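Handing you this structure, nothing more for now.
FYI, not all chains are in this one, though none of them got moved.
Chains: A and B, in written order; residue numbering restarts at 1 for each.
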């Protein structure tokens, strides 16, 4: 993992090594930059992807796995969960025929080429709390 | 709807309540922040989605509706339309098998969990004007 920060370190590009776990690599970038609240963008390609769909009935993630794919889109954020910086990232990936698959980035996404961008929100970070009726921790909405 | 603004209010995270209309909730965030020109990112999930494809022949939107989906990606902007702040948002959503559907966010997208990010463009906002040959109001390109 290598950072390409702005002069004031309020934003940074990030490059991951081939084979690195996507979320692990981005977690290290967030820690090195000392971010607690930030927005995140990712493009590139993955050797394999694991994407989740949160089933609201069962309150659990269904998972889809892929082989080598383009990261057609990656959007996410950094906020606090249980007192620590936490990355929430959603991906759209696409295969050789372009067909697109989307979902919540799970552990097990392995970098081929990853170009990410982090920008801090210079203010109090949102804190994730349990949402009544689901197993999710989200930002309070009221 | 709850704002998580930066100290200088130039950017903000936004969390919507379950069941809120996506565009209505984001409109209220834009109004409360006083934004006229901004960029927008959204991830999360929707109880249902309504996505449009602008048919250039018929000059009207074709609409696709879904059940519960992940917001795999949401990208948009705020600019002026008929003198008022206007949100233009495109979404990619994905279902239990990950299959991705994209388009223009229409009224009728209902929040399950919505985590949005708005950042102002500190300058004159683009103003939407009618584009000859279509029913769309877009930013003049020359």
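A few comments on the model shown:
In the analysis below, contacts are C-beta pairs under 8 Å (C-beta built on N, C-alpha and C of every residue); 3 or more make two chains touch, one makes a residue touch a chain.
Since the structure is predicted, the reported quantities are computational estimates derived from the model, not experimental observations.
The complex is a homo-oligomer: 2 chains are shown here, and the full assembly described by the structure file contains 3 identical copies.
Operating definition for what follows: only the chains that are shown with their structure count from here on.
With centres set at the average Cα position, the gap from subunit A to subunit B is 21 Å. Within the complex, the subunit B residues that touch subunit A are 1-2, 4-8, 11-13, 15-18, 20, 41-43, 45, 47, 68, 70-75, 92-100, 102, 112-113, 115, 117, 119. Within the complex formed with subunit B, the subunit A residues making contact are 37, 39, 41, 51-56, 62, 64, 73, 75-77, 79, 88-92, 100-104, 121-126, 131, 136, 138-142.
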